[in-house]
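To start, I am sharing the structure in question, which I have written as structure tokens.
What you see is the complex with one protein chain gone and the rest in place.
What follows is chain A.
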């Protein structure tokens, strides 16, 4: 008797459960595939039920199919772990399982920064630091850096003047200045690392070097860059009287094409061979005259130096000798420089100028 009533109870409970679930159960031949991260469901069952091509019938069938599929998807979603966030029931979605192609290519690995390279070389590993430090002054645990930090340099009201420092120096201002410099250097290094990573050519700061020591070539380049950095790209910039136009980035050597004028090439080659074979030396008139002129200049300069040396040595004794020779007065008068290569004249001219004034 009891067994039967127990059985009946169980059967009734099962039926009640089935009733409850009837509204939400859907029967499908093949199970759907779910990708809950994308809220996606794929139904692989062939749509054999939808044979009707006509309008309203088809719509109703499609809707029926859709309703079944959506019911199954919703059943899955309701089974996910849910939590209450501000009076709304929120389900936590898993990661989307379907892989879709990326929009942009993978980012390239960044090159190591200077510190990272050094650390790798030396085998230095980052040491984990505690986030709080014991502060003796306030007798509590304070953070290592930031607001209300443990050893705050800026809050000191007394700084002892160190032994070797100037007593009138403002130590507080010195500290501030040092901090500013550190921050600026840090920022500079960070930007340099980024530029190195992107292989961007670092801007040359107008070609000038921060220390001021630059070679002649670098200064020339800086001057060229500055000239071109105008609105009309240097077209209306005046040049100094003796300044030559810049060489420009064009080709330094010109090559004839391989397959050109064969007759002309043959002629020039034969001419070359004839000249090489001839016994008499050839003379370039311009070069010869220039050489002669230079020789004459040098002789005159040598003579004048001897005269000036004699004179200078008699009048002023030893102290002036080295001083005068080095960086004399203003550079020598331009008369010496007419029609001569200025570089050559310049050197001698300076020395001359120093002596001539006396």
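A few points about this structure:
We adopt the following convention: a contact is a pair of C-beta atoms (placed from the backbone, for glycine too) under 8 Å apart; a residue touches a chain by one contact, two chains touch by 3 or more; residues count from 1.
Here is the rule we go by: contacts and distances are computed from a predicted model.
Name of the non-displayed chain as stated in its UniProt record, restricted to "Cytochrome c oxidase subunit 5A, mitochondrial", "Ribosome production factor 2 homolog", "Signal peptidase complex subunit 1" or "tRNA-intron lyase": "Ribosome production factor 2 homolog".
Set against the missing chain, the residues A:85, A:173 or A:259 yield one that touches it, A:85.
Only one of the listed residues, A:6, A:66 or A:159, touches the absent chain: A:66. For chain A, the list of residues touching the undisplayed chain reads 19-24, 37-47, 50, 58-59, 62-63, 65-67, 69-71, 73-75, 77-79, 82, 85, 88-93, 96, 98-107.
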